[in-house]
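What you see is the complex with one protein chain gone and the rest in place.
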Amino acid sequence: MDPKSEKTARYGMVIDLDRCTGCGACMVACAVEHNVPPAESSATPRTGITWLRVYGMDNGPEDSGRDTAYIPMLCQQCGHDTPCIAVCPQNAVDVDPTTGIVGQVPQRCLGCRYCMTACPYHARSFNWWDPHWPAGMEKTLNPDVSPRMRGVVEKCNFCHARLHQAKAKAALEGKRDIKPADYVPACVESCPARAMVFGDLNDASSDVALAAAAAASFQFLPRLGTEPKVYYRSDRDWIRRKADHTVHSSLTEAEHR
Amino acid sequence: MDKELIPRGVRRTTPGRFLLWLLPWIALLGFGLYGAYLCLAEGLNQTNMDNRFAFGLWIYLDLTVIALGAGAFFTGFLLYIMRREELRAVINSAVVIGLICYSGAVAVLMVDVGQPLRAWFTFWHPNVHSMLTEVTFCLTCYLTVLIIEYAPVVFKNRKLRQVPRFLVFEFELHKLMPVLAGIGTLLSFFHQGSLGGLYGVLRGRPFAFREELGIWPTTFFLFILSAAAAGPSFVLITTWLVQKITRKQLVRPEVFRFLGKVSGILLLGYVLLKTVDTFIWINATSPSIGFAAYSFYRSSSFGTWILFAEIVALGLFPALALISKRMCERPGILVAAAMMACCGVMLNRYVMTVQTLALPTLPFDQFLSYAPSWQEVATFLAVLAYGMLLYSLSFRYMTLFPQERELSRFPGR
Amino acid sequence: MGPTITRRDLLRLAGGSALGVIFSPLPWKLLDDSAIWTQNWSLNPPLSHAPISLAYSTCTLCPGGCGITARCTGGVPFSLTGTKSHPVGRGVLCAAGLAGHQMAMHPLRIVQACASSGRSVGAVISPLEREKAIAAIGAILNGLSARDAPHSVALIDRRPGRALSAVYRNFLSTVPGGLYIVSPSAEDATLTTLQQMAATPAWIGGFDFEQTRTLLSFGAPVLEGWGSPGQVMDIWSKRARTGFRLIQADSRPSRTARLAQTWLQLRPGTETILALGLGHVIIRENLHAHDIKRTTRDFAEYARLVARFDPPTVSALCGVSKESIEETARTIARRPSLVVAGTDPAGGPLPNEARTAIAALNVLLGTMGTRAGIVARNPLPGEPVMPPATTIDQVPDQSIRILIIDGAESGYDIPVSLLRKKVHPQGAIVSLSPLLTPMTAWADYIIPAPAHLELLEEISTAPGAVTCSYALARPLHPVREGSTDPLDFLRLLSAVTAGAATTIPTRDAMLRARADAIHASGRGKVFMPQDGAWIEVKGLATTEQFWQKLSEGGCWIDDGPAQSRSVSFSLLPGGNDEATRCLALLSGSETPEGSSVTVMPYGVRGATASAQVSPILSKIFQESNLKDLDGTALLHPGTATSYGLADGDSATMHNGAGTMRVVVRCDGAVLPGVVHVAAGPRRNNSDAPGCVGGEGILSLCEPGSDGTWRLTTATIGKAHGSEI
Partner (left out) sequence: MKRRTLMLIIAGVALGAGTGWVLFPLALYTRESQPVNFSHKVHTGEQAGMTCENCHDFTADGRFSGIPALDKCTGCHGATIGSTDEEKRFVEEFVIPGRPVPWRVYSRQPDNAYFPHAAHVKLAGIACEECHGPHGAGDALPAYQANRLTGYSRDIWGRNISGIPSHPWEGMKMDRCVRCHALQGRTDGCIDCHK
């Protein structure tokens, strides 16, 4: 490999669903970090812009014997057959060869929303409105992330701006590879329950790689073959069963609905 | 002035009545353009689409009109390549319909995308793997072809013929027609197909995802076939409608029957392949990614009846009707069958667009519904009105049906 | 050839120039630039290029006291995170805190004194010169005689325990007829009750959560805003290892209830019965502390009372199975365990007997003063020890001339109807809130305080904590022109108040006094956010040094809890009447008549009708279904259909107190016949600032004879006509 370019990483995440309490701190931290504007008055859960969204999931029975899990859903950074990349007509979506992060460039996007129909995780949001900030609040924008304009799609990129800064810091010291501690996404940093672990899956010794390899860890919709780099973990069987969408579960789901 | 423009030997209503006919369509066009303006000026919050229903009425109707507009390329193909001369009677009309459908679809797409000013990026930074790139390229190219094909029809106009250069040009173009028809066929083949591929490649949408033949999912070929089948039927219907509205006989009955037969044969082929594909999908494709095909039909009003309607009621039945000689003797049945064929294809496009998006993928998702906003409807009505206007003008001032003149001289032949 | 220019000539010229233009940069660059223009066509704000810096402060949105590390560009904060390894915040912030730096730019920020044009819905709030407003208040104050309204000035402090609170109390004690009122937070509710039950009223306690293994919570929002989020989440996420168990007794399927290992879904208003039922099992099975006779003064009476509350009876009344009642009693009897009573930020306090019955369980189990139980806490140095303050429901009606509502958010919401009832018709309500909350909108005068992180403030011991802490909240924004420091307001008010002869300290002096007292005590150590170092207070020679450390963002922590003195408690402080009140419950509460449903308001700390959150919290309230917008009504699907309602419908609720519009959300976990209505944030930009809006569900809540309003009845039906 070219010595000029840094060693290739595969950034990924493991989210512990037994720790998550659905407090929503990650969602706010994410929106603040990425200069996502507050909702328009008529915005709804279906038209809002959330790079990261926490869903509630019940085990079915609706007596007090029921169990609930809160599931933070962000771009799963699919590592294979990434559904959104192939469909974009003008290369606004790509997977970064050195980090494995699926990137989205709003300035290239023409807003056809084909990628949104392609994403099974509903991890993409469209800018249905022009972005608006209350007077004065635009002064509190994060200088490392450019705000998006109306009519384009946006999504999680593992706080890539933070990776930029980590790399710049390393470069100043003449290094190409960053210190893992210098690159932590906003959601991971903010989680009060410390439910999220982030790092390089290629680095077998990293916490995230170990957690991802652990028995209790799993992916959502693994059978689609998109190999998400966002893993989840739980000791509760019913969650793992639902996440691994099988023919059987899909039928019972339908019954349930 | 108006008189001099009307082709020789045919009778057309008075300018006054013609204007009266145009007025409502002009009004509708105005209303529709206002809706489109709102979407462009205020942004797509004017629509009822959302992050889950990222495609809505517009995409569905684009697919539909392009399927119905396939008449243009397929008639051209049969006439110029397969040398089926009887189709010369409707080729001009078919071309106009194609032009309307395609230009309309492109116009709506320009409103549908969030950043129309960046549309040209697709040509400058194309992603060759994207079905949508294929669609964009073929659509624009084919639209140009249609315009060139439409040109001679215009130049044939009585007044324009007086300019000698135009006459020469028109003559030259005519020699070009077979080539254009060939190119048109090729282009249409690809964009009709890639419109189908659009959904077939959606690995993340188990309802739409299909196995691949070569580099294309099966929907690619099914869309081509269904469009080719629906096209002639639509030409048949429109011609019949024009006859009814103008109370004139424009083409000989055998033309209708031929169109019907062509449509029927293709439709039968489509139905067979669709059935095979559906079985593969139910038993292999969809289970392989963890979804039981039946679950798609349990979660809502989209019951299995849709499959039946799409394949049998609006597929097999009209196909058989169109093929059988005895039935096609009766124009009523012929037209009805053609309509059913078109409805079947429209239903297919509807299911592919709407049901695909309405169905949940994640275990905690809900089945979603969507109803277009008036701005969305209006924008599409604008296309309808524009089509009506363009067709009416073409019919009045150009020769869309060459047989009309003699038929009007010896009616009932 | 003639000189005449023909049409064709022009055509040729045009054609030529078209050709020329094609071969010039014009069309191509225009195409490119127009596309680049779309990058900022919607006038996206330009980003700052100023240098990046870090600033340390403390969050004052709630009494939790989490440490803040702010990233600033050109001195303006653009992102907040919890200060790493902060002793109170544990390096994290809650959702509201993460957007705290935006509160100063809140669209509903009030930046000048205002007066309301009336008390009816739709009355308009218009700016008024501050001095004029104060003069008007003074006129009312001195216009009314002590006969009409004995309480000249009353002040509601929703965050007691601050240096400011002490100044308030001081001021009010000097004013003849001055009255100091609190609305305690969920954590304090249990502790103040225990204080009332204790023989020595000076006793202060804290929950030793870290150590305890079983927590029985009666509706306390343990996982949704309790103490400092960092600490609770820490305990929760370690539960797999420590075996920490949460048992939630709650009628509502709150997040806490859904997540708790055990959820006892009891019928609304049956907390007292369940608590006494548990007491019954504990005594019957001899699970109580061995020295119970010594630590309590009225065990016999209590035992006699709970004898009547056998599991079958209780189960029938609460809707909790006999088995799970006994199971729960046995679980909490396996010490270390804790029992806490909840106070929903929007639902208001539990009735007295419920609070005592629940608190009594702690005494019964002997968790008082023991490790992992409720341990005595040393008072904060310099904090005057005062008897528990009154709550609004204890104040006689129409007895207040001027009611001041402090801007700080913490305790439960108070229905405006209740406030109005307590204030004399000619009296006035004055709000010091910097934000136009639905509650503030009802005030007669608004003297807005500076916003969050604009003023040098102090934040002391988090409610329910076992050790005291103290930190300063350094301002990250300049104070906005037109807002008034509450201290200045007191100064101006005392000038117009007859007999008010007190000197109000300056903010700096007020806080330094506290700091000096702590330094003088020589106790504890200071955590420094810059490097995470700990500095012994003894090691700091001068008070100035200590103050310096605090103003750099340091956080002072007392060493360890106080050595527990054995305190004796009364299990039935109310005596016989309380016993009879409890026994009356056995006859069962009257269920609402046919057409109407039981209504329970609920809310999240810091995001209720009396609070505003940053508009960016729309992500969790409006742009997702994670938390509920104001007026969300949770119903059981069955109940919904029986009233002809479906999920997502808009419905109207009505009772004697008023009418309101709600949005139906069906949830199978809600008890039939019960409607939980959210008092939360509204949609962004939906409040028209300056216009008096309803206070949501609280406007339907009439305080009952027991001074609570968490349960009311109303009719519900499909809404007709346009949005209200």
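Assorted remarks:
In order of appearance the chains are A, B and C, and numbering begins at 1 in each one.
As a working rule, a residue touches a chain if its C-beta (ideal position, glycine included) is under 8 Å from a C-beta of that chain, and two chains touch if they have at least 3 such contacts.
Bear in mind the structure is a predicted one, so any value in this text is a computation, not a measurement.
For the chain that is not shown, the touched chains among those present are A, C, taking the whole complex. The missing chain, though absent from the display, is touched by one residue of C:9, C:291 or C:397; that residue is C:9.
Touch with the chain that is not drawn comes from one residue among A:47, A:77 or A:146, which is A:146. Touch with the chain omitted from the figure is made, among A:67, A:81 or A:96, by A:96. The residue from C:25, C:243, C:387 or C:648 that touches the chain not shown here is C:25. The chain not shown here touches chain A at positions 2, 4-5, 91-92, 94-99, 101, 103-108, 144-147, 157, 160-161, 164-165, 167-172, 174, 176.
Contact between chain C and the absent chain runs through residues 1, 9, 12-27, 29-30, 33-34, 36-37, 39-40, 44, 46-47, 49, 51-52.
One rule holds for everything that comes next: only the chains that are shown with their structure count from here on.
The interface holding more C-beta pairs in contact, when A-C is weighed against B-C, is A-C.
Centre-to-centre spacing of chain A and chain B amounts to 40 Å, using the average Cα coordinate of each chain. If you average the CA atoms of chain B and of chain C, the two centres end up 60 Å from each other.
Looking at chain C, residues 38 sit in touch with two or more other chains.
Each of the following residues of chain A touches two or more other chains: 40, 42, 44, 47-48, 55-56, 130, 149-150.
Those residues of chain A whose C-beta lies close enough to touch chain C in the complex are 16, 18-19, 21-25, 27-33, 36, 38-45, 47-50, 53-56, 62, 64, 66-68, 70, 107, 130-131, 133-143, 146-150, 186, 189-195, 235. Within the complex, the chain C residues that touch chain A are 38-45, 47-50, 52, 73, 76-82, 92-96, 98-99, 101-102, 104-107, 223-224, 229-230, 233-234, 236-237, 240, 255, 258-259, 263-265, 614-620, 622-627, 668-669, 683-686. Across the interface of their complex, chain B is touched by residues 31, 34-35, 37-38 of chain C.
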